[in-house]
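Note that this complex is displayed minus one protein chain, with the remaining chains in position.
The block that comes next holds subunit A.
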């Protein structure tokens, strides 16, 4: 039958429509609630890097890696205190040479045993310049780190083969199958505290054979093994039967459903189609709506995130040189009212730079009166200074929920001290951080810190030591540097006391104003119980139970 042009167009249109409808419809196996009754669904997000510990520095990938891997030590989900996990013993006489012995019986999910070289090889790989990993700075304290960096050709940007003086760090030595030593370039008493961070995970031989395949399907040592990853859909984990830890998970597995939108996840949670949401969206917190929606199925948990305002370095903006001026501004901020009205309890007012609810040894009063709202004291202190030529800009990244509190803080400053303060949004976080890093941002600006591991050192050294990587205000105080360096050699209670002394020095100089510490508000469905959130804002899947 000859087909007329007109008919062929109609047929073609129908065929196109059918094809559109049919393609992609192949895999419908994943139904929402049809997982086994003893499996939980957790809100996940798209990992920003392949699943390699040394390259994972954000929460989406980190959440999953922390379930798939066990580390030398673990942090108590409630107190943040460290306990040995894979390590049987971590000790040092001088805080510089550390001997680490492993417990026997740990295996990777592919059956291979965990040995001293699993750690040493993994750390060497992460530090090696040619691998250019995101987390390489965690290995900087280890002796020989500089030797493995090598060079990049400034012209082509390519790594220069053979430019590194060594392939492995001289500070890492395997003693026997279950023992290795770590030599640091200088003493650090809190070194062992950081060994529970994702970057310090051991890696099996399979990783070195094919790092790319590993990044799609990581093989760890933890309570859950990686089952599958369907990009943009979900990541599935199942309990590892030979898990060598003390506490065995009671659930059979977990599914991290990937959401690009918090509100969508929250609506699923309300409909019981999602079990655990570690961080509720702002819209649910406003007016405590979540308590109406979820009843008592929520948890409030202080976490290791603190928010501050930093003064631009003197080289960029010299108006804030007088510390009394900075203290006056700090005292003009009514933290409690802002926390209550804007954050609906998702923050606690800060009176210290480290977070006492999370960090062992931290105390709440290192900033003391200078971080407490006091209108008269602020005005009196401000009157002693030469004053400031306004207006001052309080900058923040406009792509996040900051406008509310920034305006409130600015109003405080204007009302109490009579300095004109202008909220100044910068288009997005990348641009904002770029301006700060290049020292082009004047005035005062929002800064925040998410701890890598719960230790005082992590809240002080990277932020306020001279020349440190996140010292955005170019703070320099020799006494502070000496104190943290000495604290690093002391260890134990004297070390903590020395760190606290250093933290108190910040009150005198006020390089950054502590505002508040973040409180995590998590929600869960009727399907699960015993939900605990760790200090890292992740779910403690070991304690979760299902209600059947």
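Following the convention adopted for this analysis, contacts are C-beta pairs under 8 Å (C-beta built on N, C-alpha and C of every residue); 3 or more make two chains touch, one makes a residue touch a chain; residues count from 1.
The rule is simple: contacts and distances are computed from a predicted model.
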Absent chain [UniProt protein name; select from "Thiazole synthase", "ABC transporter permease", "Carbon-phosphorus lyase complex subunit" or "NADH-quinone oxidoreductase subunit H"]: "ABC transporter permease"
Which of A:80, A:144 or A:215 contacts the chain that the document leaves out: A:215
Residue of A:162, A:287 or A:448 in touch with the missing chain, whole complex considered: A:448
Selected from A:48, A:117 or A:250 as touching the chain missing from the view: A:48
Hidden-chain contact residue, picked from the options A:71, A:200, A:214 or A:259: A:259
Sites on subunit A contacted by the missing partner chain, in the whole complex: 5-6, 9-10, 12-13, 16-17, 20-21, 23-25, 27-28, 30-32, 46-50, 57-58, 129, 132-134, 136-137, 149, 152, 156-159, 215, 231-233, 258-261, 263-265, 267-268, 270-271, 273, 399, 427-434, 437, 447-450, 462, 469-470, 472
